[in-house]
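If you scroll down you'll find the structure; I have some questions about it.
Apart from one protein chain that is not included, each protein chain of the complex appears where it belongs.
Moving on, here comes chain A:
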């Protein structure tokens, strides 16, 4: 809805849809008016609910990292972990049910290949998993901790925020846990309901000392995960679980690194900058195509990739060019990471902005799978 408003408004500038946009602008309730009136919006929603609610846009086949194999996202994770265990004898992987392969199959075969002292189950206790991982890293080994679902990371909140994030700082750089990476399946999956769908990245974005990363597909996932593991700071790597099987790409089999804290411009454009991470990148690409087709708008789509510390420069450069910014995430809007981006862009690019920055996200307090959200964006755009 918000996307539609912004898009329609920018479209108005191009005089392509002046009647509708005039109506929107003259009414503060224009948004809900738009949503309620056309019956096709409802129809679209019910149809979409039973289909995949977005289209996955695969990355081009990478050419600079050696031979590639077809992998889905969970296989690209396994491949990254495999490379790590092979090259770093101190590396250990642990968490709930990881020994037999993990409930999302990300560690399949690794215990048999590398031994049960390197890939092992822990008791069911998230604060223990992260605390244990910090200790492994403090002792100089590489720790890869799995939290079974991002929704269940909160028992470990203290260990992550008060301990991991601050270890290096508080010791004056005498001790650190930079060799720890926490992996967790993240985001909506369409049927995960209240507690298998959350996107808690904003909670961790408030903790300097951490790095928080979300990949959009298999190629990015492997390169970014390997960067997190190699990085000398504690990293949280959120894996969009809806993509585990749905996303398939040609992924290099060797190890390679995609730099952290660098956003990726996945589609260039000149009228509007759209920022997202994870699954939502694909939604925005679809939206960009629709905006091009229906409204004649050229959208620049940026995959932020690293939430903390984020690539302000790339986003701001783009906004200077386009004058408009839309940020979309699955997490609730209040205090979501879009709020931080909005403020930073407003500080840096105030005079370049031609419209208010818009956040498209879950407007409910809770996120119960984002089918609704996406159909809202897409449907209202269509309207």
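Brief remarks follow.
As a convention for this text, contacts are C-beta pairs under 8 Å (C-beta built on N, C-alpha and C of every residue); 3 or more make two chains touch, one makes a residue touch a chain; residues count from 1.
Basically, contacts and distances are computed from a predicted model.
Name of the non-displayed chain as stated in its UniProt record, restricted to "UBC core domain-containing protein", "2-oxoisovalerate dehydrogenase subunit alpha", "serine C-palmitoyltransferase" or "Multifunctional methyltransferase subunit": "2-oxoisovalerate dehydrogenase subunit alpha".
Listed residues A:176, A:286 or A:330: the one in touch with the omitted chain is A:176.
In the complete complex, the residue from A:82, A:96, A:146 or A:163 that touches the missing chain is A:163.
For the chain missing from the display, the contacting residue among A:127, A:253 or A:346 is A:127, taking the whole complex into account.
The omitted chain makes contact with chain A at the following residues, 90, 92, 100-105, 108, 117, 120, 122-123, 125, 127-128, 130-141, 143, 155, 158-159, 162-163, 166, 168-176, 178, 189-193, 196, 208-209, 211, 232-233, 241, 244-245, 261, 309, 312-313.
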